[in-house]
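Only a part of the assembly is drawn; its chains keep their places, and the rest are absent.
Chain IDs A, B and C follow the sequence of writing; residue 1 opens each chain.
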Amino acid sequence: MQCKQLSAELAVEMNHLENLGEVANYIPELGRVDPDKFGLQLITLDPQRFSLGDAEERFSIQSISKVLALTLAFQLEGDKLFERVGVEPSGTAFNSLVLLEYEHGIPRNPLINAGALVVCDLLLTRLPDPQQTMLDLIAELVGTSAVGVNAMVAQSEQQTGFTNAAVVNLLKAYGNIHNRIEQVLELYYAFCALEMNCQELAQAFLYLANNGINPLNGKIILSASKAKRVNAIMQLCGFYDEAGEFAFKVGLPGKSGVGGGIIAVHPENYSVAVWSPRLNSKGNSYRGMKILEFLTTRTQSSIF
Amino acid sequence: MQCKQLSAELAVEMNHLENLGEVANYIPELGRVDPDKFGLQLITLDPQRFSLGDAEERFSIQSISKVLALTLAFQLEGDKLFERVGVEPSGTAFNSLVLLEYEHGIPRNPLINAGALVVCDLLLTRLPDPQQTMLDLIAELVGTSAVGVNAMVAQSEQQTGFTNAAVVNLLKAYGNIHNRIEQVLELYYAFCALEMNCQELAQAFLYLANNGINPLNGKIILSASKAKRVNAIMQLCGFYDEAGEFAFKVGLPGKSGVGGGIIAVHPENYSVAVWSPRLNSKGNSYRGMKILEFLTTRTQSSIF
Amino acid sequence: MQCKQLSAELAVEMNHLENLGEVANYIPELGRVDPDKFGLQLITLDPQRFSLGDAEERFSIQSISKVLALTLAFQLEGDKLFERVGVEPSGTAFNSLVLLEYEHGIPRNPLINAGALVVCDLLLTRLPDPQQTMLDLIAELVGTSAVGVNAMVAQSEQQTGFTNAAVVNLLKAYGNIHNRIEQVLELYYAFCALEMNCQELAQAFLYLANNGINPLNGKIILSASKAKRVNAIMQLCGFYDEAGEFAFKVGLPGKSGVGGGIIAVHPENYSVAVWSPRLNSKGNSYRGMKILEFLTTRTQSSIF
């Protein structure tokens, strides 16, 4: 991969892209972000790296955190995790209670809200301080301990998060939540309110391109087999009901968040983080999707 | 890839695998197959190749044909095809009418029955003799014209295929079928009743590992970009409501059929066809899934 | 009931009602009707009777025929009928396949299309010529043999009735249709295409107000208990997803048809037929609903 030329081409493309869609504004803290922010960071295993735009500005990573929570749970539980949450795409909008009801409280996968709530419940059972364990994991992956939780965002989301409260209560009714509902929601929203920038995100997810090994220190985060499985889950479930579209057009495992961030991974090759706050109708970053499509088309680096 | 050693290891594993599940028997012609048949064919782009077991015995490829029909439609229509059928995983059993009703007649993807029926309708509109065009495509891909349709299988399936008849009528009610219902069903069942063996299947699908180019003669079947997209659709939608499980455990784009066949593709590397008639509870070959999991674990060739 | 005064008041009200909604036009034969037609016929058991407006003009009774078909099936099968069709309201639009799929081919009740198709199937199994038996029943109830089927309407509906064809195929897939699909649809559409006027309809349904006895000749059509049960089914299931609204505002057992007709029954008191072709958004006659609400409010004759 010729990073120098690629970075120039991406910079041109980023200037030309229309900026459509709406910024998430269900809490004031998210709605206040500048909608024209646009950052990108790519890191290869070679290693090469380049930043574009607002790659050093932190934003709310929101659902991208679900992959890191899944990583912690997979470390602790192995395949037993999948007795309480599936690995199938949901085929419906991200917060649907319908499937949950028909499937008796087993969420479709760990990257929809219902599944992430079960993952949080499991971390609460297994860890004395799961929020600190998450921060430690990120610090190790990024190489600094600068990343933190925006408590105001977490609180705001919890206060207005009635659909998630509905979901976790329904899960509890089916016996798939073991801790107190308030604790589960609190941890869930703390993870959503993690703030990272594109540089940190791309670095943090590089282990998924590197067979589960943290390239900074050679430590095993997940076994190669488990890392592949996390990538498979991202590919099939990482973009709500636009997972097929993302596979079709971009062709990389990835995960989006309503803060406008997207992380994507090319196994044994690179990770890339983008950030642009305006979302398309499916809740994924409008320009983020476009620039990643341009990237993999230009570099022919779709995994397919 | 060391094919010699791999072939030996696979042969051992194939001997050890339990043979669980049931042979599809909704028509007598399918139920009469020997449930202990087990064949495998792998072909690399190097090229290397090896066969195991009953790799030369033909069987009913059933839904595997949907990928070839999609290929023909994608050649003819390009992206316009996706105005009439989506690219998202269905998240439900393969013959569900529920999603179709909620989504007003646009099937989720071209690899579920509803989507394949729309693809057949489109081929009927665009081609004078779509069944012959399909046979020509297969002949070109395989290098011989030996492959044909088992008319008795096609007829039996059509006579008892009330769910598919319900689906195509509902599609017609939504205006997404333009030809006569009988014609569409006839073509659909002809494709399902194609009979191929593992050698022919692995050869026929090698273009999807080869950026869309037929390795036998260098002709472009699909552009590189379109071939990647077909692979992405297979990855997300190729195994009914077990697509996530297949991605999670095997990690290759692929497609199964109720005849017990599975085709899988490792882009820029190899294609592999397996056949074992007993199906698991999701309708996919029990031993076929297991042996492919063994293959990609052993060779670390999951695309993730 | 003071019929003289009531008839005068109803005549005034009929002049004042707005005529909103759309005439059913999915086949040309239905769309050609004059949208301003408005007829009413009331017959008490005393007996008194009066007609208003276009009460002598025949129209397509459509789904109103489902009650007569249910009557025939109930005569033949008794409670065994309810092993193949339920008595619960559907809670969804009249042609939904969703419930059918979740409930494995047992239609919710005999007054939705799916249930009426099962009833037709049962009549085909039990009767040599069910269409003639239906005409004989109506002739006996009305006192003349003038009522017939409009073959052109039946044929037009069958040619464009893809949703019903989907429903009957799905029923057949679940084993709840025993005769050939074409036969079942043919009988179903013949019943829909029966043409009666308000006078004939009110007379024909008077047995349901009379404990199951035909007041013209004293013959038992249904036992008192069975007649009550047909009324109960009409009350809960007679108006698609507006059954609650009709019970709430009108308060009588009844059945509507997309031809704009409505029949309602006040047990041990009277029957009333109205006809006005424009339909509200739920598919029930706009003015028909309004005038019946006026009638039962004015006479305090809701059964509740």
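Operating definition for what follows: a contact is a pair of C-beta atoms (placed from the backbone, for glycine too) under 8 Å apart; a residue touches a chain by one contact, two chains touch by 3 or more.
Since the model is a prediction, treat every value here as computed from it, not as a measurement.
In this structure file the homo-oligomer totals 4 copies of one chain sequence, with 3 depicted.
Everything that follows uses one rule, which is that only the chains that are shown with their structure count from here on.
Considering the contact criterion stated above, no chain is in touch with chain A and with chain B alike. When each chain is reduced to the average of its Cα atoms, C sits farthest from chain B.
Note: centroid distance chain A to chain B, computed from Cα atoms, is 32 Å. Chain centres here are Cα averages; for chain B and chain C they lie 48 Å apart. Taking each chain's centre as the average of its CA atoms, chain A and chain C sit 55 Å apart. Among the residues of chain B, none is found touching two or more other chains. Those residues of chain C whose C-beta lies close enough to touch chain B in the complex are 96-98, 101-102, 162-163, 165-167, 169-170, 172-173, 181. On chain B, the positions that touch chain A within their shared complex are 86-92, 99, 108-109, 224-225, 227-229, 231-233, 235-237, 241-245, 247-249, 251, 253, 267, 297, 300, 302-304.
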